[in-house]
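A short write-up of the structure that comes next.
Heads up, one of the protein chains got dropped from this complex, but the rest are sitting where they should.
In order of appearance the chains are A and B, and numbering begins at 1 in each one.
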Amino acid sequence: MQHVLWLRTVVHRLVRASRPAAAAALLLTYAPTSGASVWEVFGFGPEGVASVSAQAATANDGTSVFYNPGGLAMGRGTQIELSGTGMLSWLEAQGATQPIHDPAGGSLAVGSDVPLEGPLANRLRVGFGAYALPSKLMRLQMRPGTDPFFPYYDNRTQRLTVIPAVAVRLASWIGVGVGANVLAGVSGPVDVREGQSRGLETLLQQDVRTVAGWVAGLRVAPVPGLDLALAFRQRFGVPFHVITTANVAGVPLRVDVDTAEALYDPAVVVVAGAVQPSDRVRLELDGSWSRWSAWRGPLLSIDTTVSALSLASHSPEGLFRDTWAVRGAGHWWFAKSANAQLGTIAGAGYETSMLDTSARQGRTNFIDGPKLMVGAGTVAHFPGLIGRALSLSVGAQWQRVAATVQDKQVCTSVPCAPDTLVGPDTDRPGEGISNPGYPTLRGHGGVFVLSVGARVEL
Amino acid sequence: MAVTLACARWVLVVSWLAWIPACGALGHDEPPGPVFRDARTGFVDGPGIEVCMDGTRVVAPSRAAGGALSFCVSPGVASRTCDDTTECAPGERCVCGRCGTRPCRNATECDAGEVCVGNRCASVCGSDTDCRAGETCSAGGCARRCSTQVDCAYGEKCSALDGTCIVKLCGEAVSCNVGEPCAPLERVADLREPHGMTWGGQALAFVEIRDGSACAVYRARVVSLRRWEVDPLQPVLAPENGEGGCVGAPSVVAEPGRLVMYASRGDGSAIVRASSVDGSTFLREPTPVVTPTEDWQGGWVGAPGAARFQGATRLFYQADRGRAIGLASIDEATGTLLDIRPTPVISPSMLEDPLFWRGVQRVTSPFAVERDGALLLYVAARGAEHSDAQVAAGGVYPADVNDSIGLLASRDLVAWDRFPTGPVLARRTNLRTYLGELEPAVMFLDGGAWLVYVGADASGVATTGLGLATSGP
Partner (left out) sequence: MLAGFAAMLAGTRTSRATAPLLFGYGPQSTALAQSDIESPDPAASAYTNPASACEPGTRLLAGHAYAWTDLTIDDRAMPLRGIAGTDLAFQLGRRIGRRWQLGGAVAAHLPDESLAQISFRPGSEPSFVRFEPSPQRAVADAVLAARYAALSAGAGVSVLADARGDVGFLLGQDGNGTYADGATNVELPYRLAPLVGVGVDLGPVGIAGRFRGAQAVGLDLATRADVSVTGNPLNGTTLVTVAGQSGYVPATWDIGARWNPSRELRLTGALQLARWSRAPSNTAEVTMAVRLGLSPGQIEARFVRPSLRDTVSPRCGVTWTARLADRPVDLRVGYAYSPSPVPEQTGLTSWADAPAHIIGVGTGVELGQAWGIALRADLAAQLWMLRERTFDKPSEVLPFAHYRAGGRLFDLSAAMEAAWR
C-alpha cells in the first residue's frame, strides 16, 4: 500500500510538473538561439568535467545556469565558484595533430537566493555563469573548405560565455528556471576606394550585434532522494557577415563573406534522473539528443564579383546528423567529519558521431566519430575553514574519438559530382588531385581536460 | 490599500523589466546615411549625358565607326515615352525619351555579356531556358517571340521566318520596305566645351557641336540629370563669314536682364561676344573681345571661361593650345576691356606635383565660377596620375599621360592655391587604362555640384561624348 501511495505521489507530481515543461517548450519554440561553449563540449567546472556533464539532475549551484536552470531553484544560500579549465589535444587528421586553439580559460559560477519577503520568500534564486579566455573575448575561425579537421572540437570553445539565469521554486519539490546566453556577431560593409584625398579611403561600419538565446529547465524531486530533470538548450551560432567592396584601379571587387553559424552549438534536450540512496552516494544518468542535422556546416559562404566574374561557393549538404548520448556519474563522499568532507566523482559517457559516415565527402575533409568519455575527480569540502564553507575540487576527463577512415572518389568526366575530387585538367579531371584528404581521409584521437576550482558558500 | 500599493509597485517593476529588453526589439537600426562629399572637389563619375537633337542621340565619331544607326520602323508599332530605361520593357532602352530596341552592327556596340544577333543586342544563350519568359534562343542570342508586329518593340519587325523580333537597319545604302520609314536613332557629331547654368529658374546648357571642321554653339534644355535636349535645333551662335566655319567653346555669364556669351573662333584668332535677352537669340558684337597679341599666346586664343567676380567680368582663356591660361577683365556695365594681363595667369607647372600629378604639359579650357567670395577655376591639364604599374615579370609599365580636371582658387586673382592632391577628377579603368577628361564645366546646385566634361581616351584625340560627375550627398 505504501508503495502504491508513493507511486501515486510520484505520478501526481510528475503530471503537475509537466505543465510548466510544456509551457517552457512552447516558449522556446519561438525564442531566439542560444548555446554554450567549452561547457557544452567538456563540462562546467571541475565537477562537471569529472562527471562528464551528467549534472542536469544534480547541479543546484551556479553551474546549473548551464546544466539545468530549474536545478538552481533547488539550491540554498549563496555560492561563488571560480575554476580554471585547460584542454590538451591528441587529435590527429591525416597524420597531423589538430590542436585546440586557446585551450585554457576561467569560469565563474554564482548562485544566490533573492532575499524577498512575503509570498516570494525563499522561492526566487538567481544564477550567473561566465567563461572567459585569458586574453581575448572570442576567436572566430572558419577554415578553408579542404582543410582536414574535427568540426566537433574546432572553434567551439573560444569565446566568452555569459549566462544569467533566474529560477523559481514553485513548490518544495519542483523548480523551473530560465537563462539567457548573450554574445554577439559581426556584420557590416567595408568599402575601400579612392576618396576626395585621391588616396585610398575607407567607409567601414561594423555592427557587433547582440545574439541572445535561452537555456531552460525543470527539476522535480517527487520524493526525497529522487530527482528528475528536463533541460533544453537552444541552438546557437555567431553570425559573421562582412561585405567588402573595393575599386582596384578601376576594377570593381565585391566579396560577401557570410556565416550564421560560427562557434556552433546545436539544440540539445537532456532528460536526466538522479538517486541518492544515502547521504554519501549520489548516482545520475543523463540522456541527451543534439540536433546537429540542422547545421549548415563550419564553412564560410562566399559570394563574390571580381570585374565581370561572379562566383559563389557551394557548401555540401546532408553531412551532419543528430547525435544521441548517454552519460552517467557517481558522487561518493568517502570521508565525512565536522571539519572536512572528502569525496570522489566518476563519470562515463558515450555519444554518437555528428557526421553521417554514409555520406561521402568531396572537397571537404571533416572528421568525427563516436566518442567515449571518461571522467574522474575529487572534492574537498571544509564547512568552516574561513568562517564560510569552502570546497576545493579537481576534475579530469578524457574524450576519445573513434577512428575515421573514408576513401575519396575521383571524378572521371565533367560535370563532376559534388562528392568527387577534381584535378585541374578538364579533359582528365581525375588526375593531378591536390586535395589533402586524397586518397584516404583518416582521423582519430582524443582530448584531455583538466579543471581546478574553489567554491565559497556565503 | 497597502496590498493595492504593493501590487501596483510590482506591476510597475514587472512592466519596466519587460520594457527594457523590448527596447532593442522596438526600434529598427537605420542604415548608414549617404556619404558627405565636398561640392567643389568630391566628384564621383557616373553614366554620361545623353544629348538629344530632334529625337536622335548625338554620338561621337569614335563611337560610330560605321555611321549613325537608323532602323526601319514598322507601321502600327508606337514608341512609349520614358525618362529612364527602367521604365521600358526588358531588352529595351530609353533613348531620348523613347523606349525602343537596341540596334547594333556588331557585339562591340552592345553591353558586356551580350551578342549582336539580328541587328539587336541580345543576352547570350545556349538554350531557351537561358532566356526570359516570352523569348527564345536564336543563333546564340535571346530574341522575343512574336506573331504580329505589336509583339515587338519600337524599331523591331516580326520575322516571318522564325517568329522572332529582329531589327532591320537602314541608311544611305540600305532602304526600308515601302510604308516603313527609316528612323534615325543617332546623329554623329562631336560635343565639345559644354557650359551649364541656371537662368530664370531653368537649367540651361550650351554646347559646341562640331561636324568635321565646322562647329557652332547650340543651346539645350536640361531635361534631367543625364539628358539634354537641344532646343532650338538651330545654332544660337553660328560662324560668320571669314571665321573659318567654326565658332564655339561657349561661356555664358548671366547679367541683369540678359545673358552674355563669350565664344572662340575655331582658328584661335579671337574670342567674340554675343548677348541675348531671351536666352536663345544671341546678337553678336562686331568687335572681338580678345585677340592674340603677346608672344606667349602663340597666336592662338580660345576656350573662354567667364565669371563675374569682384565687380567685373573675369574672362579666362586658353592660349597657344594649352601653353597657359590668360586673364582679361571686362567692365560689367559697359562691356569694355578693363585689363588684360600681359603674362599668363596659370601655367602647367602650377599644377605639377611629384606624387599626385607628374609631368603636366599643358593646361586648357578654363571654367571660372565664384563661390563664397573666392574664384574657383576648373581646368583640364595633361599629366600622369599615380605611380607606374609594376609588371610581375619585372619592370614597370609607365602610367599613361592623359587629360584630367584640376582646380585652382584665388581671392585676389594674384595668389592661387591648387587642389593639393592632384586632379579633382581622373578616371582609370582595368588597372592601367587611363581615360581623358577635357573641357570641364561645373554647375553648383543645392548641396552639390555637377561636373560636365568631354570624355576621351588617354591621347585626348578620340572623344567619347559628355561625361558627368557629381558631388554632394
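We adopt the following convention: a residue touches a chain if its C-beta (ideal position, glycine included) is under 8 Å from a C-beta of that chain, and two chains touch if they have at least 3 such contacts.
Bear in mind the structure is a predicted one, so any value in this text is a computation, not a measurement.
Of the options A:Ser107, A:Gln196, A:Gln234 or A:Thr352, the residue whose C-beta touches the omitted chain is A:Gln196.
On the side of chain A, the interface with the absent chain consists of residues 115-121, 135-146, 158, 184, 186, 188, 190, 192, 194-210, 240, 242, 244, 246, 248-249, 251, 253, 255, 257, 299-304, 306-307, 309, 311-314, 411, 414-416, 422-429, using the contact rule stated above.
Touching residues on chain B toward the chain that is not drawn are 5-6, 9-10, 12-13, 16-17, 19-21, 23-24, 27, 29-30, 32-38, 40-42, 355-356, 371-372, 374, 376, 386-392, 397, 399, 407-411, 417-421, 428, 430-432, 447, 473.
We adopt the following convention: only the chains that are shown with their structure count from here on.
If you average the CA atoms of chain A and of chain B, the two centres end up 60 Å from each other. The part of chain A that touches chain B in the complex is made up of residues 196-199, 203, 205, 207, 210, 248-251, 308. Touching chain A in their complex are the following residues of chain B: 24, 29, 32, 35, 37-38, 41-42, 112-113, 356, 385-386, 421-423, 427-433.
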